[in-house]
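Every protein chain but one is kept in place in this view of the complex.
Up next is chain A:
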């Protein structure tokens, strides 16, 4: 320590900054993250009869509904792809987005008590929520792969694979990133303005219809095409299906648009969360 000049480890002032992530600090909280994910799983399935089976059961039930309603009743064409595979791939990826989005957007509301009693990097909480939804996604994704295998072996389904197969992990990551980042942005808003909660719940349901979850982009009428393509999730869903099922409409321009959107929204979310996070404790 230099004479006359004190060296401080930390400093707290009125100013909050946009960018003061301390990586060593975050790293030291990695166990908190993993135990929060663990807690999430334990809590969700404690005192349920089927337990973790629900992770698979819910999307399967959704799948049955979609096949009946949109497939049989409404009769939306899914192209060459079997309806089951088409809908299930959409459901699985959409769940990843909507779960991580709604999960993170409640960060401040759900943890207000905890946040007002102890300090830890606030980002750990939404990160844990997203991680646990991502794990859930991986389990559902495994079921999707099994279904594809089943259709390939027993139903004579031959998806036309191409080089695009490398694209589906990119789609997954970007969908996760966008869900998490939008969630973070909205978490700041829901903390301040509770009205946002209802808006989010409604908005996410409507948003699903703007995303090619239950219909392929190819079947969208031309006059509505632009709205659906404006949605940055659209190219990612198409890329996901193109990679796995060999059917989808993707152009490089669309993909770059989604990628840029993901990067910008992620940066904006991290900056806002960092800047506003500490102030929000007074408001929540």
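Side notes on the structure shown:
By definition in this document, a contact is a pair of C-beta atoms (placed from the backbone, for glycine too) under 8 Å apart; a residue touches a chain by one contact, two chains touch by 3 or more; residues count from 1.
Everything below uses one rule, namely that contacts and distances are computed from a predicted model.
Missing chain, UniProt protein name, picked from "ABC transporter ATP-binding protein", "GMC family oxidoreductase", "TatD DNase family protein" or "aminomethyltransferase": "ABC transporter ATP-binding protein". From the options A:16, A:160 or A:219, the residue with contact to the unseen chain in the full assembly is A:16.
Interface note for the absent chain: among A:68, A:173, A:202 or A:283, the touching residue is A:283. Residues 6-14, 16, 28-29, 31-32, 35-36, 38-39, 42-43, 46, 114-120, 192-194, 278-279, 281-283 are the ones on chain A that touch the missing chain.
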